[in-house]
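One protein chain omitted, others in place.
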Amino acid sequence: MADEAGRNLRSLTLHVPEPKFRPGDAVSFDDMVFPEAGSVARPSVDADPATMRDLPFTLIRVLDKDGKAVGPWNPRLPVERVKRILRGMMLTRAYDDRMFRAQRQGKTSFYMKCTGEEAVAIGAVEALHRDDMCFPSYRQQGLLIGRDWPLVDMMCQVYSNAGDRLKGRQLPIMYSAKEAGFFSISGNLATQYPQAVGWAMASAAKGDTRIAVSWVGEGSTAEGDFHAACTFASVYRAPVILNVVNNQWAISSFAGFAGGESTTFAARGLGYGIAALRIDGNDPLAVFAATEWAAERARTNAGPTLIEHFTYRVEAHSTSDDPSAYRSAEEAKNFPLGDPIERLKQHLIGLGEWDEASHDALQAELTDMVRDAGREAEKLGVLSGTGFVHSFETMFEDVFAEMPAHIKEQSEQMAEERRAAGV
Amino acid sequence: MADEAGRNLRSLTLHVPEPKFRPGDAVSFDDMVFPEAGSVARPSVDADPATMRDLPFTLIRVLDKDGKAVGPWNPRLPVERVKRILRGMMLTRAYDDRMFRAQRQGKTSFYMKCTGEEAVAIGAVEALHRDDMCFPSYRQQGLLIGRDWPLVDMMCQVYSNAGDRLKGRQLPIMYSAKEAGFFSISGNLATQYPQAVGWAMASAAKGDTRIAVSWVGEGSTAEGDFHAACTFASVYRAPVILNVVNNQWAISSFAGFAGGESTTFAARGLGYGIAALRIDGNDPLAVFAATEWAAERARTNAGPTLIEHFTYRVEAHSTSDDPSAYRSAEEAKNFPLGDPIERLKQHLIGLGEWDEASHDALQAELTDMVRDAGREAEKLGVLSGTGFVHSFETMFEDVFAEMPAHIKEQSEQMAEERRAAGV
Amino acid sequence: MTTMNMIQAINSAMDVAMERDSGVMVMGEDVGYFGGVFRATAGLQKKYGKTRVFDAPINECGIIGVAVGMAAYGLRPVPEIQFADYIYPGMDQLISEAARLRYRSAGEFTCPITVRSPFGGGIFGGQTHSQSPEGIFTHVAGLKTVIPSNPYDAKGLLIAAIEDPDPVIFFEPKRIYNGPFDGHYDRPVQPWSKHASSEVPEGHYTVPLGKAAVVREGEAVTILSYGTMVHVALGVVAENGIDAEVIDLRTLLPLDIETIAASVEKTGRCVIVHEATRTSGFGAELSAQVQERCFHVLEAPIERVTGWDTPYPHSLEWAYFPGPVRLGEALKRVMKD
Partner (left out) sequence: MTTMNMIQAINSAMDVAMERDSGVMVMGEDVGYFGGVFRATAGLQKKYGKTRVFDAPINECGIIGVAVGMAAYGLRPVPEIQFADYIYPGMDQLISEAARLRYRSAGEFTCPITVRSPFGGGIFGGQTHSQSPEGIFTHVAGLKTVIPSNPYDAKGLLIAAIEDPDPVIFFEPKRIYNGPFDGHYDRPVQPWSKHASSEVPEGHYTVPLGKAAVVREGEAVTILSYGTMVHVALGVVAENGIDAEVIDLRTLLPLDIETIAASVEKTGRCVIVHEATRTSGFGAELSAQVQERCFHVLEAPIERVTGWDTPYPHSLEWAYFPGPVRLGEALKRVMKD
């Protein structure tokens, strides 16, 4: 054993992370230094992960500060597709705004916005095939919107109303849309991550061509499911894209409580020998390009990719949250990567393909569209604390494919007791 | 969405890892190339993990092929301490041999050897302080031996006999020895890893000077607990050493099923921004040096270290296992890092401090010592399938500090029923 | 004495425990600076510092596992699991480690941790913010399971749990954090301040683990309840003028079967009510034990009024919740026999 005689040891101390800013603090992000747009090399899609261990420590950006798309990651999209991305992001934001207000008006119990993070879902979905399977967290409503899923259907879920295909069973925003390649959202963080890997493994085992894509927040990377997913993805070289949306916050805890003080989230990929990219998550073209690269990689059996999207959660965690209690309001304003919608708008304007007027017109069109959808959805009811839209019997359905005797009995008992009590 | 028109996609395939050799195969490890002993630089103990991201991809070795201790990791131990390490490894092996035979003779239900991996525990414990807390897996019996814990006590546990402080409750080899800074071994893999981090955090929070050290097998790194431990260790910069014993096999699955085909296990540390070393686990001086470096790092509040010990499980996983069913018998013989006892012996001989005769004498002494301890332990009983050494009442103790009424009642019921039945 | 709601009482319990014992540590998701999503740990970090009250990574396995290690060191961690629905990733550390440590080491290592977690429904939380998994923990040898129903008990039981030498799961019925709830979801909520049990001493006291409370004496039937359902039971009994004896278990394990059996011996009838799913819920154990002990006095079958054997549904939560209608009908049936 080591010699302990006469030792004079220093007291240990426990390090507890602390974010730079708290409510009321003046915010400066000057110490966040990012590489120039266009400065990061783009490996070939079948490159060995061992040859790109630097990528988790840089930041892939396509749009430069003037809104020009530059460098090897520039996906050189036709203007129509860029406009589609812009429209998707704007529609997502308009949808969020309306549903947030609906919750505040007491029309539902809960809502979650993705303000400032619209590029993460919209940029990605544009680079995927329609039949690739998405395993999202609760903050990628943009995937449904980007796949032109009916807003009314989404709203009905939020309202738990008669039009809700999920029979009012799930918390608002926990969509499920198999037809849109959108997996049922879970309230349990990160559980979808190994499921996505399993889906991808199944696709590979069956010689299919479809890949799987999943998203978790940076806070959720701490969950064991994250490790399970990365391990299985690495072992079986699953055709899967694993996205980490680093929006800096997990409810009231900043990214430091998930390990963000010590390294990047993209670096997690290194631990598994998985190709890992770190990208400007507020740059829709960077999101597109990274997703396209990773998708191509997966499709050619070259293995999984982990992508960290560096972005910022501009609004509250959910309608149950008040961020002014734990972070400075200035953070969102000063976040150095800007707003993804604004940035893509400037890019299009720079191309001479867009102007303020067309932007305003589109904004108005989308707002109307969301309003109309909202009205239609509300015709089918909204959530009420005391009324019931769905019949009580529906509660007992779908526990199993076939209703077993004990559940049937319970359903009957409920009906009978209510009859007996005259309610 | 990506253009899918006319796409002609390749079928995906599922990669399922396969070890290089199976039973009957001729084994050549020629493709395993290791850096020369002494060739890896030794960073200062407070170096930023970001400055040593190459270390997980090399192999720290001190003993060269001639048995000379070389390079910056050479711990320059006094000869007496080197001899102590040799003796610890030899005693561990002698102990294993006897207990393995005892199991085969029907004296107990189960046993696990650590043959070929003796350096991992003995090298480490020599570099730790006596009051540092160890959270081992089931294959670090060397820690107890290295801390001069009585063999008889260990044997009594293996025999579940009257001398077993654990009252015959635990599977053989699941020792617990608080006085030796040795945490109660669990049958559930990797659970001790976050516990070690918690212990280290507690020590740090209290301004103590003791650090924690844990070990898991490479197969067990796949468990979620591994990720929990690394995440918490990174976030709170816990004074802990996290050892991964990569002995190439986890029962019948080779390291590839834990991700070993894609990268090293030391690389896991990169994902968390934790300092990570990869070392020759059959080189006791390398184990000592790495542990000493990591311990010093922890003691100076410079954070946790992950150490991959590259070694080989020479024998069966346990007495319940037959490795000839899944791997080539030649592997153990041809493993390129040799045998740790043999290597340290040659080192001492090279120093002129040892010779075959002294080695044989020591071997004989230790064998006798183990034999004597075995006889003493067996006086206190061995496990029998039908007899009972411990009183039935002991079964109900220690579920809680104070026995609650229902357990007391059950204890009485048992006694009464046995009385009634006349047994 | 001061008036506290349940959150304040729970907060005060931790405050008192931390004040008295520097080994008490509070950790969990969002419990530090922010003070917890239900504010149960508000102010504690400020008062006791970041090394005793801190946020944790979102990893319930780690939260419990690290707490086990801290306990092995000699501290008394009080980890919070943000919702009981999220305790499952930490199950292995609870069942295989925390619960077994004393036994497997024959007392060498112990695990005095108290895992706090809000549980139960009635807040439109959907199936992942509403579950009542307490029954599972009562099946685990080595764990104690405690559930308070009012501010006074919440504080006293939580202090007792923290001071207990063994691991305790402390489930907090979140529906009644701010006021007792009689199950009439369509009526305005009463604040705790109107309830006698909101008179809570500011300092240290304990409510012993393993002791039930007879919250209403009666002769006609025994109602076994805990948490939110205590108030539903009291409401139904009052509304229907039933002379029921209402027992608040307070601790599920170890169970105060003496008090329960004495009551059933008196009334000859027993109704068990809990919000958890029916099959293999804790009501099953209660029913079995009451039947074992009181078989010869039982005048009617023991009834269980529970959540249905379905997940907790969002919009139909009041159809799921075992409210006054169902309890009322069950009581009628049992009293008719």
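The chains carry the letters A, B and C, assigned in the order they are written, with residues numbered from 1 in each.
Methods note: contacts are C-beta pairs under 8 Å (C-beta built on N, C-alpha and C of every residue); 3 or more make two chains touch, one makes a residue touch a chain.
These numbers were taken from a predicted model, which means no experiment stands behind them.
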Omitted-chain contact residue, chosen from B:H129, B:R169 or B:R237: B:R169
Per the touch definition above, residue among C:G235, C:G268 or C:G281 touching the missing chain: C:G281
Residue of A:S39, A:S184 or A:S384 in touch with the missing chain, whole complex considered: A:S184
Contact residue for the chain not shown (choose from B:T58, B:N188, B:T300 or B:Q363): B:N188
Contacts of subunit B with the absent chain, listed as residue ranges: 13-14, 16-18, 22, 109-110, 160, 164, 167-172, 174, 186-189, 219-220, 222-225, 250-253, 257-259, 320-321, 325-326, 383, 385-386, 388-390, 392, 394-396, 399, 406-407, 410, 414, 417-418, 420-421, 423
Residue ranges of subunit C at the interface with the undisplayed chain: 61, 85, 88-89, 91-92, 95-96, 99-100, 103-104, 127-128, 133, 135-136, 138-142, 253, 255, 276-277, 279-285, 287-288, 291-292, 295, 298, 300-304, 309-311
Positions on subunit A where the hidden chain makes contact: 133, 135, 165-167, 169-170, 174, 176-178, 183-184, 186-188, 191, 193-206, 212, 224-225, 227-229, 231-232, 235, 397-402, 404-406
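The rule is short, and it goes like this: only the chains that are shown with their structure count from here on.
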Farthest chain relative to subunit C (centres taken as mean CA coordinates): B
Centre-to-centre distance between subunit C and subunit B (centres being mean Cα positions), rounded to whole Å: 40
Where subunit B touches two or more other chains at once, by residue number: 201, 203-205, 224-225, 227-228, 231, 235
Junction residues of subunit C - those touching two or more other chains: 51, 56-57, 59, 61-62, 89
